[in-house]
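Not every chain is included here, but those present sit where they belong.
For reference, chains read A and B in written order, and residue numbers begin at 1 within each chain.
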Amino acid sequence: MTIRVGVNGYGVIGKRVADAVKLQTDMELIGVGDVADDWRIGVARAQGVPIYLASGDGSAGSLEDMARAADLVIDCTPKGVAAKNTALYRQLGVKFIVQGGEKHGVAGHSFVADVSYASALDRHSTRVVSCNTTSIVRVFGALRRAGLLRRARGTLLRRALDPWESHLGGIMNTLVPEAHVPSHQGPDARTVDPALDVVTMAVKVPETLGHMHFWSADLNGAPTREQVRDVLSASPRIAFVREGDGLGAINAVKERMLDLGRPRGDLYEVAILEEALTVENGELFCTYMVDNQAIVIPETIDAIRALMGGEPDAAASMAKTNRALAIAAA
Amino acid sequence: MTIRVGVNGYGVIGKRVADAVKLQTDMELIGVGDVADDWRIGVARAQGVPIYLASGDGSAGSLEDMARAADLVIDCTPKGVAAKNTALYRQLGVKFIVQGGEKHGVAGHSFVADVSYASALDRHSTRVVSCNTTSIVRVFGALRRAGLLRRARGTLLRRALDPWESHLGGIMNTLVPEAHVPSHQGPDARTVDPALDVVTMAVKVPETLGHMHFWSADLNGAPTREQVRDVLSASPRIAFVREGDGLGAINAVKERMLDLGRPRGDLYEVAILEEALTVENGELFCTYMVDNQAIVIPETIDAIRALMGGEPDAAASMAKTNRALAIAAA
């Protein structure tokens, strides 16, 4: 029995989630919804996807119609809007997933597949945490669960805007640090893994390709670089890229994703720079790229399966998702 | 009988040509060749494409081996390298196509499908002209052949580098005009259409997405905007984009290509900004985007067919190419 999924909010995340749902053998995209009927919705319509519009004028009806028709709605609307929409989902008894712009309390549960699949099983709702938080939980959660991590301190370089919107409020020839320390990602990571001792500072940089993190961490014991690397490379959603292969800069990494035929050049993995991964005297230094448009897509797919309860095993769900998205190929 | 095509030079253009050849029902990609065996070649190898290397260590042999095995080689190596390679092609009696970095004399024939398909039939070689020149011939060649164009004067904004190489010599927060007027595109366009009266100035701008042209032109007679637009829209390789649809900036146009599922987000068409197309008192003003990575790909495919002579009709070849590349869908 396939899971009937509706996607509300057809923007940067929504359109990727919709395309990823279509690639799953155990899911069906019953349609996408939005408040605006612009060129993005036009592409979905041309592809034959049923359209639901806030106005009710969608080919398939209103957003409420979509919620009624679905087993589960992925709400990818802007921050705060999704929080309001949940009242409808709850009233209709339809399960839902919100994205990382919303607070933990909106769903009462926060999701990164590695950690919280089991606790999400059969729940009514969950929140897939933000791109930066997802990367932190993947990398430092793995080290912590392996008993290696004492604490991590990071600097987050945030792309100022997504590529499509870079004419709508970018920054030029400057850097814009967040004046508040810590930035929200550390506390946010603890909604998924409460034992993580992580503090971050953040700064907006004038590029559109994705985020980049730089970390120093104190480790337990005195593990070798190889031990640390083994823990990280055990995760299929962490990839290593080599400057020696010409992949040291983030634009080259993105080009490789396009060459691989990934939809929209999406990089679903955390991409760690191999040569920079350094372990010395109980300290770890590392840097990685986060494709803010893509990294939460596989997590969202796993979250669907967890909420619907049909697949009780996290690893099995992740393997299914990875296969459908060709994540092994990277 | 399929045409056996080899691609020499697996960079920005070469990899796109190779992928486009694979999509044609009347062609077979026999392999790709390069001097370097880097991550780009690695992707091709992983896709099962036979690899030919200058060193001779390719899975399938040397560049000479590729030339021997092919009916036709597309040489996409850097400017000047292709010119040298042609000696080998001529010696082996294999047909070849060079790209717009080379001079007209290298092949003795310059190609834009609209204009020079017939004269390329059964030739030994041709040169697909550069991205900017291709766009000029598509747009102003069409107007000239319709008897509408007297002369055109243009300003060409050139992206400073391609996305993958933007860490290898870009420009930041500045503009770099070409000190020589006219820039080479006007004279180059006349290698395809000798009757074109076109003069251009050029300037490098700090972005990586593509070029943008701004034109004023004097027309014959006093055609209406509709007459001019009809001539342009008759070409399937000219598309119109509307600022009113949110597609006024070139980053938004590229996002749409990614959403359409175009490989690498490629825009094969000249994309004219609808609202800016102005015809008044015998003058035309217009602006369009040129995706320098993509626009020559369909031309190259047509050039293959022309040289091999199996399809005598330009329109039929262009339709076949467009269908394979989903150009109608844009």
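The criterion applied here is as follows: a contact is a pair of C-beta atoms (placed from the backbone, for glycine too) under 8 Å apart; a residue touches a chain by one contact, two chains touch by 3 or more.
None of these values were measured; they are calculated from a predicted model.
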| item | value |
| --- | --- |
| Given 2 placed chains, full-complex copy number | 4 |
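Basically, only the chains that are shown with their structure count from here on.
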| item | value |
| --- | --- |
| C-alpha-based rotation, subunit A on subunit B, 0 to 180 degrees, nearest 5 | 180 |
| Parts of subunit B lying in touch with subunit A, wherever the complex brings them together | 15, 38-40, 43, 46, 163-167, 172-173, 208, 245-247, 249, 251-252, 254-256, 258-261, 263-265, 329 |
